[in-house]
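Can you keep this structure in mind? I'll have questions shortly.
A single protein chain has been omitted from the complex, and every remaining protein chain is retained in its original position.
In this document, chain identifiers A and B correspond to the written order of the chains, with residue numbering beginning at 1 in each.
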Amino acid sequence: MTNDTHIPAPVSDDVKTLSAELAEPLAAELGLSPKEYEGVVATQGRLPSLTELYVYSLMWSEHCSYKHSKKQLRAFSSTGKHVLQGPGENAGVISVGDGWAVAFKMESHNHPSAIEPFQGAATGVGGIVRDIFTMGARPVAILDSLRFGTLDKPRQRYLFDGSVAGIGAYGNCLGVPTVGGEVYFDAAYEGNCLINAMAIGLMREEELTRAVGSGPGNHVVLIGSSTGRDGIGGASVLASQEFDEAAEDKRPAVQVGDPFEEKLLIEVCLELLKAGKLVALGDLGAAGLTSSASEMASRGGVGIDIDVRKIPQREDGMQPFEIMVSESQERMLAVVAPEDLDEVARRCARWGVACSPIGRITDTGRFVVRDSDLPAGLDIVADMPAEMLASSAPEYDPAMSRPSWLDELHEHPLDFVYATAAGGNSGGDDGGVGDGGVDDATDGAGAPFNAALRALLTSPNICSRAWIWRQYDHQVQNNTVVLPGADAAVLRIGDTGRGEVGTRGIAASTDCNGRYCYLDPWTGAQIALAEGMRNLACVGAEPAAITDCLNFGNPEKPEVFYCFSQAVEGLASACRHFGIPVISGNVSFYNESFGNAIYPTPTVGIVGIIEDIAKVATSSFKQAGDTIILVGETLDELGGSEYLCVTHGLVAGRPPSLDLKLEGDVQAAVREAVRAGLLESAHDCSEGGLAIALAECCVQGGIGAAVVLDDGLPQVSSLFAESQSRIVVSVADAGVEPFIDLLVAHAVPYSVIGETGGDRLVVEGALNMPLERMRALYEDTLEDLVTRR
Amino acid sequence: MGTQGCRFGVVVFPGSNCEQDVISALRHLGLEASYVWHQDTDLSGYDALVLPGGFSYGDYLRCGAVARFSPVMEEVVRFAGAGRPVIGICNGFQVLTEARLLPGALIRNRRLKFICAPVPLRVEKSVCTWLDLPEGTVLTLPINHNEGNYTCDDHTLAELVEGGQVVLRYCLPDGTRPPGGCAPNGSLDDIAGICNAAGNVFGLMPHPERAVDGISGCTDGAGFFSAVVASAREVVGR
Partner (left out) sequence: MRHYQIHVTAKKGIFDPAGTTAQHALENLGYDGVRGVKIGKLIELAADDSVTADEVAQMCARLLANPVIEDFDIKEA
């Protein structure tokens, strides 16, 4: 690559192709179906070479090609007033005002984390952060949506503890705050934990960069770590053990992350982009160089010609195909104009980052891979049409059938719940819980649901997550306005380094109740969006766009695919209703073990805009004497509730219903009130229902409450039903009238349910528990569960 | 207070990640501040130096162990030797101990977990020129570290205590300390920050720069930077 003007033409005839006898079985081992293999031969117009076969198998794998989900995903709308970049790039980008733009995306790293939780989760964070700064944005926040089996199992504790440590280790070292997320524990995730990492980046609108290769003659430059055999097959293709019997120890499935290298990459890449020294930038994620190089070429309608021997290698004797499919972490691919190459090398050296020109952009439209160790003229090991490789992957229409379990679950009788719940009538006892009524005396009398409240406060799905986020640096960059543990994370935006800080902010949240999706994938997916939006409304943010991470079982099973299809349609229709674009996302299939699929888990990551960060609300009660108002309406809906699961060990019924119109009105009213400064606190009612929402407001604020519920429902439903579109707010005297006017104007149902104050949560005739007791139960549970022997 | 004549240099090592937070805190306070690259060896333009938090060189061998050999550090040692003010925050504190500008070492937190939380701290009577607050003042500042567990031998501890070199201790919200200690990371004698015998080199695990502009709901960090302006000017004036 010394002659700047010479652009090598493809010499397809010289590629050493495999014989059909070798190629066919290898294709099968690499996960290509016979039909897909035929497609490879047809696309190439001849038999493939070894390297080509590997490249195709990766590019046409589910992970890279979305061949099972593509059709469904077209239901998502990705346009909207804020959208600067929709799906198809490394991350989506929205405009958030004042010339600022935000890039964000969520991605799964489930399979690696199930094998090695620390490195799996850490490299999950590393990958999603690269997707963000690739776009030209400085990473400013990480959120994580996690699912594990129940913590009574030692392996689940190991996975949970290790994943949290890995996320912390990577994000903390990068200096990107981990500001939010969620975690659920359910036996459905025992064989397949879910690690969904979301990253958010900030830039000026004009700094938006795309991974579009252009300018034949330009250099293709690899920046960052050297390339080893780590992670080969991580993108799910190399399921075979036989292709190289001795190779097992050479191919660790899980990559090891180097957050220090990534921190340097962030700095040097952003510096190079700002200086205008890069024509294009992409990261090497799943399928490594294969995917990033071919996508960069196909997006730009150009060709790319690289020499694997110019790539710094960590190990001796790596074959071209190994180099092409390696998933070694912390590597970036850049396109650099010849006149800028020296400057790029100089700046990389200053940061101590390796920078290797490995090839050129060409005008041939071909993706050519060379091995310069081979004699000239025989050095081409792969020569493929870049555009076809990236975009002509097969597309499937998997069979679907409605799972029989849905009807069974929906029709499961729940009447017994009311009977047993009403059975208890003194402190510390109610049906089904029976934790001995340890604190009959302290809890106070006339509190038949105290035991249920205790059970819920100590449910791993509800209790405080402080044990997790204390391990994450959630404040670095000094823009975290609302700390983790709130309904949504809130970040100040602006160029703090230059002392330019405005009033503008963004809010973010991740949400999905997998249990609801299991009971009804359509409604469950809609609720995931509704709850995310509601969380934003609680802090006063206007939702702008979402990213999604669709975690499902094996799509080739008709029942699984039915659930997938329902969830996508449900989510897409709710997005359309609210005018929320889906700007990025990821599908993770095959989350199954021993034939059991996880709950359908379409996780939604949402970002919203806040005009004035001085006017956000948080969930904690602020002072005694405020009026507590329940915005929205409780229905008699215990199906799929945490109460049902905790007190009766039952996952059944229908999930709560969702009225999109009401949801929008509730959010609009509360958001407007937060922005007008009318509310002292706002908190979404979700798992555990109104009782838990109230308990959380009390515990977080250190202030009690006296509440009367007269909604005409059975008490157990008033307290624990998980009806949607509800927000608990507290309002100071002066705000009550204007707030109620606002609710009336939005035609939103509401009830004034009580007043803040005292050192207990009292719900007349139902609950009576000291704050200190609730705090201890709520705060200490998670650590106790993780560290118990 | 005027700030002319006191220019802060914020040293950037590969892997530092709080340098921007420090710069923005200093500028918020109206102080002059700029970055010092770890390969720079001319510190003549600065009156006070900040070694910020982060993970210099990935903290891979030991926290601060590699950064300590950066070209700039020789000059930092000289700068400190001349009595000029140097503060090391979190990873910066670790670098200062590795460079032997401060005694002792910072090892892994007792419970082996990274801790990110606001903590109460008690200002001790010390010779430290960075802090001009009365003994017994209780401050709240965030800590964010995995290796903040201060340790040293008995002799060194006795010297620190006698020499007024213990600047900050972890405490309960009312400023007291229980007999068994209360450092969340297990620090010896609840030590959160120490200075050298001369008082101009100060290392601490908490992050004052995150408690300056009030975004975290706290401004207790402001005093850490303003107080040194006067003493820096004094050194310059000598």
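Following the convention adopted for this analysis, a contact is a pair of C-beta atoms (placed from the backbone, for glycine too) under 8 Å apart; a residue touches a chain by one contact, two chains touch by 3 or more.
Everything quoted here is computed from the prediction, not taken from an experiment.
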Touching residue (missing chain; options B:56, B:91 or B:109): B:109
Hidden-chain contact residue, picked from the options B:129, B:149 or B:226: B:149
In chain B, positions touching the absent partner: 61-62, 65-66, 69, 97-98, 103-105, 107-112, 149, 151-153, 186
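Following the convention adopted for this analysis, only the chains that are shown with their structure count from here on.
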CA centroid of chain A to CA centroid of chain B, Å: 36
Complex contact set, residues of chain B against chain A: 14-15, 17-18, 20-21, 23-25, 27-28, 53-55, 57-60, 113-117, 142, 144, 146, 207, 209-210, 213, 215-216
Residue ranges of chain A in contact with chain B within the complex: 165, 168-169, 172-175, 258-261, 263-264, 351-352, 469-481, 483, 492, 496-497, 499, 501
